[in-house]
Every structure is written in C-alpha cells, then in structure tokens.
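In what follows, a structure is listed as structure tokens, so that the remarks can point back to it.
One protein chain is absent from this view; the other protein chains keep their places.
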Amino acid sequence: MIIVLKPNIAKSAEAAVIKGIRALGYQPHIMRGVARTVIGAIGDEITHKSLETLASTFPQAVESVLPIQKRYKLVSREAHPSNSTVKVGKHVIGGKKFHVMAGPCSVESEKQLLTTAVAVAKAGATMLRGGAFKPRTSPYEFQGLGEKGLKLLAKARQETGLPVITELLSENQAELVAEYSDILQIGARNAQNFQLLIAAAKTGRPVLLKRGLSMRIEEWLLAGEYVLANENPNLMFCERGIRTFETYTRNTLDLSTIPIIKKEAHSPIVIDPSQGAGRADLVVAMCKGAAAMGADALLIEVHPNPAEAWSDGAQQLTLDNFAKLMKELKPFIKAAGRE
Amino acid sequence: MIIVLKPNIAKSAEAAVIKGIRALGYQPHIMRGVARTVIGAIGDEITHKSLETLASTFPQAVESVLPIQKRYKLVSREAHPSNSTVKVGKHVIGGKKFHVMAGPCSVESEKQLLTTAVAVAKAGATMLRGGAFKPRTSPYEFQGLGEKGLKLLAKARQETGLPVITELLSENQAELVAEYSDILQIGARNAQNFQLLIAAAKTGRPVLLKRGLSMRIEEWLLAGEYVLANENPNLMFCERGIRTFETYTRNTLDLSTIPIIKKEAHSPIVIDPSQGAGRADLVVAMCKGAAAMGADALLIEVHPNPAEAWSDGAQQLTLDNFAKLMKELKPFIKAAGRE
Amino acid sequence: MIIVLKPNIAKSAEAAVIKGIRALGYQPHIMRGVARTVIGAIGDEITHKSLETLASTFPQAVESVLPIQKRYKLVSREAHPSNSTVKVGKHVIGGKKFHVMAGPCSVESEKQLLTTAVAVAKAGATMLRGGAFKPRTSPYEFQGLGEKGLKLLAKARQETGLPVITELLSENQAELVAEYSDILQIGARNAQNFQLLIAAAKTGRPVLLKRGLSMRIEEWLLAGEYVLANENPNLMFCERGIRTFETYTRNTLDLSTIPIIKKEAHSPIVIDPSQGAGRADLVVAMCKGAAAMGADALLIEVHPNPAEAWSDGAQQLTLDNFAKLMKELKPFIKAAGRE
Partner (left out) sequence: MIIVLKPNIAKSAEAAVIKGIRALGYQPHIMRGVARTVIGAIGDEITHKSLETLASTFPQAVESVLPIQKRYKLVSREAHPSNSTVKVGKHVIGGKKFHVMAGPCSVESEKQLLTTAVAVAKAGATMLRGGAFKPRTSPYEFQGLGEKGLKLLAKARQETGLPVITELLSENQAELVAEYSDILQIGARNAQNFQLLIAAAKTGRPVLLKRGLSMRIEEWLLAGEYVLANENPNLMFCERGIRTFETYTRNTLDLSTIPIIKKEAHSPIVIDPSQGAGRADLVVAMCKGAAAMGADALLIEVHPNPAEAWSDGAQQLTLDNFAKLMKELKPFIKAAGRE
C-alpha cells in the first residue's frame, strides 16, 4: 500500500503513522517528494489487514491510502496466462468456435419451448436457454414454472441435442438445477449473492456469471474468484448491460468488457444483448458488435410470439428474426477469426 | 396503459394494434390529438399482462407504451394512509421517538462487542448493530464469526438491554438469525434476492431492507412489497448510499429518500451514513441532515479501535466520536419535532 | 399530454384539474380506467406550455403527467425519413464509404502534426483531426496552440489533401476556426453550450456534435436540433463515452448509440473510441465493434510518440498501431456492407 501524507505535518505525526503501519504488519519505506511525503508499506495486501483505516485514524496526517495489489488472483491472467475453455457436452466455449445460446426468457409450456428449441437449433444456435426460476421485480409477476420448467428443458435437450442453460435463485435449488441443466446461470441481481455463487460452484457444473447492474469490473472479477476459489474452473463471464442515467434503453450494454475481460482474466466472455437493450430492434446490431469485438458467445432471447410472452416480451426476437440474425452474423464471426 | 401511435400510420396498422390490445384483455379507448393518436388501454395493469410488447410487435405503428398504474400496492400510502410503526422490544420505530442503532461493522470478539455496546448505550443509542455474517466483495476477506457472533450479540443484549439488529445472507440462516436477533437486516447486495426477502419475512421478525446500490425507488418499494405480501407488516426501509460516478465518497447517500419514502410509503425510513460515506469524517454532518429531514432512525458503525477493525475500518466512528455525535444531534432531533 | 389522476379523489378536485388543463390551452379528454382515471390533454406539446406543473399545482389530485410527443423535430426520421449525408471536400460522410478521421489529440508542432498526417493518410485515414483549442479540466494543463495550431492544420491539409476537423471552445472563435477547418467539432463539455452550438451552426461548416458525458439520447438529439434549427443541415453525432460508475475505463463507450441514432435521426453517427476508453489498448476492439454495428466513421487519436504527448497520451495510438488497426478493420467494414 502507498500512504500519502499531508504536507507540512509535524515529525511526531509522521512517526505515529509509521508506528501504525508497523502495528498492522507492514514494513514502512519513506520517500520524500517535492510536494508530498509518501510511505510505501511493504507486505502482502491480500493476507494483511487493509491500511485504509490510517486515513481516519490519523486524519490530520494522512491524505490518502492507495492499494497497489490486485485483489483477485485465480481469475487473473497472472495465475493462468492462456485462455481457459469450458466444456459443455460436445462443445467448447472459449475456443475457436463461436457459440450462440438462444431460447425464451421464461419456459412457459412444452409447445412454446420445443417450437423455439427446434427453430433455434435449425438456425444455428448451439445451446438452449430458458428460465424456470425467474427473479421478478414485483411479487405479482410470473415467477417461473420451477421444476416443471427444468423438466421441459431436459426434454427439449433430448429432442434437439442442445445443451441447456438456466438460472438458479437459491442455494437450495443448486442440486436440483444442476441435475437438469448443463450450465448454471447466476443472474445480475444475484451477482454478489456469494452464498449462491458458492453453492453453484460446488455442483461442479459450468457457471455463467452475469455482471450486476452496478458492478465494477474489479467486483465482477472478485465474484468470479468465489467460483474458482471453490474449485470450479468452469467459469464464464456474461455482460448484460449496466445501469446508467440513460433511459432510452433498459440498460447500457458495455461492450468494452470484451477486451477488458480478455485482458484481465482467462475465462470466456459471453454477451447478452437482449437484457442489455431491453428492445428487440437493437439486438441485431449489438450481436454484430459483440462478435466483431471478440466475444466467445452470445445469449439471446427468442420467443415464438413475443407479444404473448409471460415475461420481458419487448426484448425477445421472433423465430424468423432470429434466423435472419444468424445469417447476418456470419461474416462478422468470420472476420473475427472464429467459426 | 397508454399506447402512443406513430404519426401518419395506415388505418389497417391502427386496427391491428387495437386488436392486439383486446387480445391481451384490455379495453381500447382512442384519443386523437394534434400530433399523435393515443390509445388508452383500460384494464388492471397488475393482473393483466404488460402491453409493452406492442412496441416490438408493431414497430411501424407503436411509438411507445406508458404504464399508468403504480406497481406496488401494500407498501403504498394508498393502502395504508397513516404511518406504520415497528415494535422492537419496548421501543417503537416510526413514532415520536428518534432511534439510533449503533455498533461495530463486524462482531469480532466478546470484549470488542461488549465494550462497544456499553459505550453506545451510555451515549444514548437504543439498539445494537453488529455483523455476524458478512458479505465480502473478495473471498479472501473476513466473512464474519457466524453463529458465534450471534451468541455474542445475544449476550450484549442481555448486558445492556439493547435490542439487536444483524444481517442474514442466506435463506438457510433465517431461522437461526431470527432466534438471536430482534431485527433482520437485508443488505444492499441482497436487496433483490427475493428468496432471502421471503425467508426473512416469514420469520415474523422486523425486517430492515437496505436499498441496493443501483435500485430505483420503485424497485426498492417493490422489494418491500415482497415482505408485506408475505404477511410481515414490520418493514423498515434503509438508505445507505447509491452507486454513482463520484469517487470521493464510497457511495452517494441519497437523503432525498427521506421525504420520498414518507410520501410514497407508510413504513419507517432509516439512514445509514457509515456505508453511505465510507468515511468517518463525513458521518457527523450526514447524521444531522438525516435527523433534520425527518428520518426515523440512524444506523451507525462504531468501533473501539477502527484502525484494527476486521472490516470497513475507515467508516467506523470511535466511541468518543460517537458520544460527541449523540450530543451534537440533539438540537436537530428536537428541531425535527422528535425526542 | 396524459394526466394520471390519483384514485378516489373528489369530483371537485377533478373539475379543478380539468379547468387547469383548459387554462393552459389544451382540450381535456377523460378516460376512466379500472384503477385510475386518466385525462388526455389534446394540443401541441411543442408550442404549448408544459402541463407538468399540474402535479405540483394539484398535488392531492394529480399523480403524474406524461408527455407523449417527441420534443425534437428536425433531427427526427419523421422530418427526414432517408439518411442525411455530409459533404466534406470530395468526401461524403453517411454514404456507402466508411471514413476514418485520425490525428493527434493536440497539435503540438509542425513536425509532430505533419508526421502524423502523412502516416495516417498512408494508412488509409480520409480526414485529419487535431486540437488547437483544448478544454482542460485544470487551468495548469496545456490549453492548445490556438491560431498557430489552426495554421498547422491547414498546412497539413495542403500537404496531404486530408480535410481537417478541430474543436472550437468559444463563440468568438467560430469564424476563425471555420476559416481553417473543414468540420467544426463541439466537445463533450460544451454539448449543451447552446450559444456555441448556434455560433458553430451559423458558420455553415459541418458540425460534429459529441455527446455530453451525462447526456440522455433525447437531450443529444435536442442539442442537434439547435444546429438544424439554425439552418445548418450538416450535422454529425459523435459518441465518445458516457460517465458511469465504472472506473476501469475513463468513460463507458455506448455503442448502442449507433442503432439508436440510426433509428431516431437521419444524421451520420461517428464513434470516438479514444476518448471512450481512455486507453490505447482497448481502442482496436472498439473500432471493430463500431464498424460492425454500422457507424459511419471513426475519430481516432494517433501520435508519433504518445509518451511525450502534451495531452491524453494514454489514449493515443502509435503510428504503427494505427496502420495495423486499419488493416484489421477492413473485413469488418466489408462485412457491414461498407467500403
């Protein structure tokens, strides 16, 4: 850590800060600059207590405390310089092949799900998404079919061969969801529900971790650290839009996460443009951008009849529009060096 | 709902929209304005499906869809025009008396907790806070003493008479925490962990619901609706700062929530300036502002030795500073018509 | 406008609101719904006074007031359904050809500018950017070479044939900058400096309007309206990142503005990834995304020696990296149907 002292403080005040640094187990190293004196506190910031309290303990003497170590380890490129890949059935995410996970926001009925699954498979999707447990802002909105939805997803997998991804909302559902689903999704609202992250990690299933609505990159990486630290290497990050002041779109899809995650971490990065935009008419352009920028996969909401969807109809593509999108995407996937 | 049509659309397009409105169970009512035609869709927006999908179903004809009903019911002033109060031991929150809940961020040891509890009681606090289960951004940070921490809180209550408030992180802890604690706290990261909200509500204990870092007022009220809809009327809202672009403070404490919650809802509003500022040196002014603006209670972090705190030392007051704050607060509490 | 009344209000209160609507020149139209009564106020919202004051005039009776008309006219697709193009020298922005405007953040010297201009021209850039008047957060930072910088830009144009784009900071500079520059740039900090917008528009030169750091799409379109309303049709919008809670990047580049501006407005959309990221290592991916999503042009900062740049070195590409980027961009531009 770096401790910046205020200008013109008494020698005794400086000595007190130095004593405080030693008391917390760090070795102080003084550096006198032109306008400020700075103390380097040498010690491992991850295993030692934070020195940030020095600023409030010595408010007259300490101007600021700057951490210098990264707080994440296992997700970092330092720990694992090459790309990680995640195996899902016969597919590999994070490798040469570009993947598209598609399906309805919520599983509503056998007919709705199977129609969608068959159509997205035909259009080129490699995995099937569908919500069985739905986190809804209001208690009066449709909360998902639950286990019945999971069974329909398993049936759709059997019929189409598409591996399945679905969200879990509770530690107590982890075993159940892992039984039916090939990938466990942690939603944006639960991205810092650490108990849920641990329970999902412990099933051993691949975990797709959505970014929380107001999560900084560092916090997202640290949430991913909870998965890796619980001995599950099959982690994927999924950007789905952050909350900003803009009201035209539901969220602001932050596509810069693609080069950033690739730079800082080794796990695959997936983009969810449906949640990001909240509007089907913007999804196509966002998919193209994501493919061009190097995303490993897309997660897209598709519904046979969005107007009658039980949740988030406004952001779901029709089957026809999805097939059209898949065609339009091809040159961009190829230009990005993917298949 | 109000459906705004695009200008100059064909009669047949308009007719299709009207048919769509009827199909979703609403009664259309046409209103031709100067620049736009508007359709009022008459029906209960809470029990009916949303018409927002019309904008994507008829992208050439529908410009926007505006909901007009409030989505929350039980938390609203319409449902309960007078103030609700919450009984905690011999105390009543939301009435004439102003309350201060104080104590350490984390319970660390018997000595640390009892020293703090005795000191804050003496200074005038009426309840004791302390974290036993801690949600930490990094898996390498101190995660709380767990049940041992709960037992220490119960012991401190016995010694001081102060009712206890502590956070729970998991549905599976709800019964356990309710056994030891007088108030259950839902933290900001779990504010839309609806399974946790339901589990907390079902214990029957008062629930203090912190605002999520990027939660709009409406979403916060709807999260509160999950508590009331699960037959627990003892709800309190707690503002603790939202995430903004500002980096000087850890969060931006939104004190306007005091008049807003008082206007929209009937439950008490509590302010947590420690989390809001993340800096002890700003806490005092924020407490004064909160008292002046009509908050029902404060939730303040206090530690005998913040520099050695196991979590969030920078934002915890010393025992002396807390006692000084309590004295300085008095005229503001009185000016606000409280005791 | 739509006026939503509170439930269960007295007939007399309703009558007062209706009278208020008439007093402001609108024709009221009552619609009784299941949970709310709604009044459509018929009249032109652009020429009439806003009814939003009704909510504060009749706080017991009016719940909310919803505008239904778009506030922008000339920039809107309704006013001009096909794409607008902007002629700059022999080039056309907004047509089939994709453009790249490149050059240093600040003009520093003849050698620096000419070296850059020649190199970017060779690599395929079609226009030259360079700051002569620099808006700097601190008064102690380099403020630009001023008119000397403009003269160097003109010289570089003569040598390379590249049209020039540069920023103006003051109404009083409008004539001067227009004399030397082919495109006038309005920077993010001045995006709602309406006097500057008007002065720039009146020169008749094409205007590139950057999005302000916290500008909503609607406000950006309305700022563009100031240009068109002052009889200058040569408007371009330029996204350069918005301010969010994220600190990893300097700003969050909102690439969703590409499909949004294309949908709402008819003017070209340009992307500035250098300001958006604030980090050269992220610029390449962002350029690919922008090209893929349908941007009309890019605005990229390039410097012969970024480490010695007088401003914003961290976000400027080297000449070699720029040439490499131009090659890598080609397949994406082609995939987007551009040249």
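Each chain carries a letter (A, B and C) given by its place in the written order, and its residues are counted from 1.
Convention: a residue touches a chain if its C-beta (ideal position, glycine included) is under 8 Å from a C-beta of that chain, and two chains touch if they have at least 3 such contacts.
Since the structure is predicted, the reported quantities are computational estimates derived from the model, not experimental observations.
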{"item": "Contacting the left-out chain in the complete assembly, out of B:78, B:281 or B:308", "value": "B:281"}
{"item": "Given C:184, C:255, C:284 or C:309, the one touching the chain that is not displayed", "value": "C:309"}
{"item": "Positions on subunit C where the hidden chain makes contact", "value": "20, 23-24, 46-47, 49-50, 52-57, 59, 71-73, 135-140, 169-172, 189-190, 192-196, 213-214, 219, 222-223, 225-226, 229, 243, 279-281, 306-310, 313-316"}
{"item": "Residue ranges of subunit A at the interface with the undisplayed chain", "value": "2, 4, 6-7, 29, 31-36, 38, 40, 42-46, 63-64, 66, 68-70, 78, 214, 243-245, 247"}
{"item": "Residues from subunit B at the interface with the omitted partner, ascending", "value": "214, 216-218, 242, 244-249, 252-256, 258-260, 263, 276-277, 281-282, 284-286, 288-294, 331-332, 334-336"}
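Everything that follows uses one rule, which is that only the chains that are shown with their structure count from here on.
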{"item": "Centre-of-Cα separation between subunit C and subunit B, whole angstrom", "value": "37"}
{"item": "Geometric centre distance via CA averages, subunit C-subunit A, whole Å", "value": "30"}
{"item": "Cα-centroid distance, subunit A relative to subunit B, in whole angstrom", "value": "25"}
{"item": "Touching two or more other chains - residue numbers and ranges from subunit C", "value": "214, 244-245, 247"}
